[in-house]
Structure formats: C-alpha cells, structure tokens
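One chain of protein is taken out of this complex; the other chains stay put.
And then chain A:
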C-alpha cells in the first residue's frame, strides 16, 4: 500500500469505552506523522466476541456494519491486533457463502491495519520521535503474532524510542489466558495461564510490560491490580506518544 494522506480510525469497543487514552495516544502518534484523521462516529465493535463464542450470525451482522462504516476509507488503523485479525481473516469465513459481501470484505480487509504494522509497513517509520525512560518487556499477543505475523514491528518501534530498553521475557509468545469469554467461563484455567505470564514478566526485572492489544493488557492488569503487583502495563501507543 502506498502511503495514505488520510487515515480512518477504528477504535474498538474496549478502547472506546474503557481506555480512551489509548485511542488518544494513537491519534497523537499518527498526527505527528502528518496524517489527517477521520473518526466515523457510528463505529462500535468488529464482532469478535460473538465470533469466538460461536455466534456467527450475530458476528456477521456486525461485520456487515463494519463494512458499511469503513468501506470508503483510504486506510483504516486500529490499536488492536485481534480486531484486525477478525477483519482480515474471520470476515472471509463469515462471508464465504456470500460473494458480494465477501468481495467487499476483501477490499476493506486489505486496507485495515494494526497500529504498529501500519507505522512500520505502510509508513516505513520505526522512529516516531518518542522518549520514554526505563526498561520494558514486550508481550506478543496471539492473534497479532500468529494471526497477522506481526512480531518485529512493535520491537523495532520500541527500539526507536529514546531512553527505552527492551528486555525480552521467557516465552513472550505464550498466551496470557484472556481468550475473550473464556476468561470468565473458565477462570481457574485462565488465571493459571495469567500467573505464568506475570511470573515471566516479573522475572525480567523491568517492572513494565508493553503490548499491542487492550484485551490482553486489561487481562494482565486485572490480576496485577488484584494482587497489587509492582508491574506497570502500557499499550504501545502510549509509549510511542511519549515526549521529552
């Protein structure tokens, strides 16, 4: 994709309602890249929670809504890998038997990007002029890593941040146990996975974890707060928006 002039924001539901600051941080970073931004006010959710729980008709209705909202955009950027994975992969499954929608979905999916992927792959930047003092470790979200193949992009962006040192944790690519409704339905298992993840984060000695998906991050933060652990949690946009 050639570098677009206008970017349409897709702020997924949990960022919109619980973590608006993450959306704002992304806005700041994109504006610093000289981009004009759009935010269609009638957007909500990509349908992923329904899809993962098995409710495909319901997910398909939201997918159609997404297509209606974003069809005319030049490029769509979202601060969440799993939502982009939903659009890029599962929409094709949802519309497999509907050629007209499938065609629309393909076109929209081709211009929907995860935030770090967009910065590195489309804009070609790894230094966004940010400063952040301290050490962090990075968590690879499952859908971002294995679904979209985004592994190096966030790391490249982090190493472009002045003052920041990235310390890799053991098995950064292992699931944190969020898994959407799974986390509430099977709390014992979900918590066990999360404990392992938090132990790996703590073992780095950095005291800070960065990720690209608010789903995983709110999951981690949920236990960190409950147990009052000394780990701070950051969406990568917040780090990249950091100024001197």
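Things worth noting here:
Basically, a residue touches a chain if its C-beta (ideal position, glycine included) is under 8 Å from a C-beta of that chain, and two chains touch if they have at least 3 such contacts; residues count from 1.
Convention: contacts and distances are computed from a predicted model.
Per the UniProt record, the chain missing from the shown structure is "L-lactate dehydrogenase complex protein LldF", taken from the list "Cytochrome P450", "L-lactate dehydrogenase complex protein LldF", "Sugar transporter" or "NADH-quinone oxidoreductase subunit C". From the options A:7, A:27 or A:164, the residue with contact to the chain not on display is A:27. Within the set A:13, A:102, A:122 or A:166, the residue that contacts the chain not displayed is A:13. Although one chain is not displayed, chain A still touches it through residues 11, 13-20, 23-24, 27, 39, 41-45, 47, 49-59, 61-62, 65, 93, 142-143, 146-147, 173-175, 177-179, 182-194, 196, 218-219, 221-223, 225-226.
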